[in-house]
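Take this structure, written in C-alpha coordinates, and hold onto it; I'll ask about it next.
One protein chain omitted, others in place.
== chain A ==
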Amino acid sequence: MSSTLTIGCNKEELVKIRQFTSDMLEEHHVPDLQAHKLVLAVDEVCANLIIHANDCNPSSRIEFDIDFRPKQIVFTFRDKGTGFDINEYESPSMEEIVSSRRQGGLGLMLVKRIMDKIEFSTEKNHNICRLIKMYP
(Lines give C-alpha, C1' and ligand atoms only; values in the text may rest on other atoms or scores of the structure.)
Protein backbone atom coordinates (compact mmCIF):
# COMPACT_ATOMS: atom_id res chain seq x y z
CA MET A 1 0.00 0.00 0.00
CA SER A 2 1.33 3.41 -0.92
CA SER A 3 0.38 6.99 0.07
CA THR A 4 1.52 10.24 -1.51
CA LEU A 5 1.92 13.87 -0.37
CA THR A 6 3.10 16.82 -2.46
CA ILE A 7 4.59 19.89 -0.76
CA GLY A 8 6.10 23.21 -1.83
CA CYS A 9 9.76 23.93 -1.10
CA ASN A 10 9.19 25.97 1.99
CA LYS A 11 10.60 25.06 5.43
CA GLU A 12 7.15 25.57 6.97
CA GLU A 13 6.02 22.52 4.96
CA LEU A 14 8.28 20.22 7.00
CA VAL A 15 5.67 19.91 9.70
CA LYS A 16 3.21 18.55 7.09
CA ILE A 17 5.58 15.86 5.89
CA ARG A 18 6.37 14.85 9.49
CA GLN A 19 2.66 14.62 10.35
CA PHE A 20 1.88 12.66 7.19
CA THR A 21 4.72 10.21 7.83
CA SER A 22 3.82 9.84 11.48
CA ASP A 23 0.16 9.16 10.64
CA MET A 24 1.05 6.53 8.04
CA LEU A 25 3.50 4.75 10.37
CA GLU A 26 0.94 4.75 13.18
CA GLU A 27 -1.68 3.34 10.82
CA HIS A 28 0.73 0.50 10.04
CA HIS A 29 1.46 -0.10 13.73
CA VAL A 30 5.14 0.84 13.59
CA PRO A 31 6.30 1.18 17.25
CA ASP A 32 6.61 4.78 18.49
CA LEU A 33 10.38 4.90 19.02
CA GLN A 34 11.05 3.39 15.60
CA ALA A 35 8.48 5.68 13.98
CA HIS A 36 10.11 8.75 15.54
CA LYS A 37 13.46 7.83 13.96
CA LEU A 38 11.89 7.26 10.55
CA VAL A 39 10.02 10.57 10.72
CA LEU A 40 13.32 12.25 11.58
CA ALA A 41 15.12 10.71 8.59
CA VAL A 42 12.30 11.80 6.27
CA ASP A 43 12.41 15.32 7.73
CA GLU A 44 16.18 15.52 7.24
CA VAL A 45 16.08 14.49 3.59
CA CYS A 46 13.15 16.78 2.91
CA ALA A 47 14.86 19.76 4.61
CA ASN A 48 17.92 19.07 2.50
CA LEU A 49 15.86 19.02 -0.70
CA ILE A 50 13.99 22.20 0.22
CA ILE A 51 17.06 24.21 1.28
CA HIS A 52 19.91 22.94 -0.88
CA ALA A 53 18.34 21.35 -3.96
CA ASN A 54 15.53 23.86 -4.44
CA ASP A 55 16.78 27.06 -2.71
CA CYS A 56 13.57 27.32 -0.65
CA ASN A 57 11.61 28.20 -3.79
CA PRO A 58 7.96 27.66 -2.75
CA SER A 59 6.84 27.12 -6.34
CA SER A 60 9.12 24.08 -6.64
CA ARG A 61 7.47 20.84 -5.60
CA ILE A 62 8.53 17.68 -3.81
CA GLU A 63 6.43 14.57 -4.25
CA PHE A 64 6.75 12.21 -1.32
CA ASP A 65 5.52 8.66 -1.22
CA ILE A 66 5.51 5.93 1.45
CA ASP A 67 5.20 2.35 0.29
CA PHE A 68 4.64 -0.42 2.82
CA ARG A 69 6.02 -3.55 1.19
CA PRO A 70 6.50 -7.00 2.71
CA LYS A 71 9.46 -6.69 5.10
CA GLN A 72 10.33 -3.13 4.12
CA ILE A 73 9.09 0.45 4.09
CA VAL A 74 10.18 2.58 1.13
CA PHE A 75 10.13 6.39 1.38
CA THR A 76 10.46 8.05 -2.05
CA PHE A 77 11.14 11.73 -2.82
CA ARG A 78 10.80 13.14 -6.34
CA ASP A 79 11.86 16.68 -7.22
CA LYS A 80 13.33 18.70 -10.07
CA GLY A 81 15.98 20.56 -8.09
CA THR A 82 19.75 20.14 -8.14
CA GLY A 83 20.44 16.42 -7.97
CA PHE A 84 22.36 15.15 -4.96
CA ASP A 85 23.28 11.56 -4.17
CA ILE A 86 23.46 11.11 -0.40
CA ASN A 87 25.56 7.97 -0.90
CA GLU A 88 28.34 10.07 -2.39
CA TYR A 89 28.32 12.50 0.50
CA GLU A 90 30.99 11.84 3.08
CA SER A 91 29.79 13.11 6.44
CA PRO A 92 32.37 15.13 8.39
CA SER A 93 33.48 13.64 11.70
CA MET A 94 31.89 14.95 14.88
CA GLU A 95 35.26 16.46 15.86
CA GLU A 96 35.34 18.40 12.57
CA ILE A 97 31.79 19.66 13.10
CA VAL A 98 32.54 20.83 16.64
CA SER A 99 35.84 22.54 15.82
CA SER A 100 34.47 24.25 12.69
CA ARG A 101 31.48 25.55 14.72
CA ARG A 102 29.21 24.63 11.84
CA GLN A 103 25.53 23.83 12.26
CA GLY A 104 25.24 21.52 9.26
CA GLY A 105 26.55 18.04 8.68
CA LEU A 106 24.51 16.09 11.22
CA GLY A 107 21.38 15.54 9.13
CA LEU A 108 22.70 13.15 6.53
CA MET A 109 24.73 11.39 9.22
CA LEU A 110 21.42 10.69 10.96
CA VAL A 111 19.74 9.49 7.76
CA LYS A 112 22.58 7.05 7.04
CA ARG A 113 22.47 5.67 10.58
CA ILE A 114 18.68 5.28 10.63
CA MET A 115 17.99 3.84 7.18
CA ASP A 116 19.16 0.47 5.87
CA LYS A 117 19.55 1.55 2.26
CA ILE A 118 19.53 4.80 0.30
CA GLU A 119 19.10 4.92 -3.47
CA PHE A 120 19.41 7.90 -5.80
CA SER A 121 18.55 8.05 -9.49
CA THR A 122 17.54 10.50 -12.16
CA GLU A 123 14.65 9.75 -14.50
CA LYS A 124 13.88 12.22 -17.28
CA ASN A 125 14.12 15.55 -15.44
CA HIS A 126 13.29 14.18 -11.98
CA ASN A 127 15.63 13.27 -9.14
CA ILE A 128 14.45 10.27 -7.18
CA CYS A 129 15.72 9.52 -3.69
CA ARG A 130 14.58 6.36 -1.94
CA LEU A 131 15.08 5.56 1.73
CA ILE A 132 14.55 1.92 2.60
CA LYS A 133 13.96 0.51 6.06
CA MET A 134 13.76 -3.22 6.58
CA TYR A 135 11.57 -4.64 9.34
CA PRO A 136 11.04 -8.13 10.67
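By definition in this document, contacts are C-beta pairs under 8 Å (C-beta built on N, C-alpha and C of every residue); 3 or more make two chains touch, one makes a residue touch a chain; residues count from 1.
In the analysis below, contacts and distances are computed from a predicted model.
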Record-based protein name (UniProt) of the chain missing from this complex, from "Sulfonate ABC transporter ATP-binding protein", "C-5 sterol desaturase", "Putative NADH:ubiquinone oxidoreductase, subunit RnfB" or "Anti-sigma factor antagonist": "Anti-sigma factor antagonist"
Residue touching the undisplayed chain, where the options are A:Ile7, A:Met24, A:Ala53 or A:Ile114: A:Ile114
Chain not shown, touching residues in chain A: 11-12, 14-15, 18, 32-33, 36-37, 40, 43-44, 47, 50-51, 94, 97-99, 101-107, 109-110, 113-114
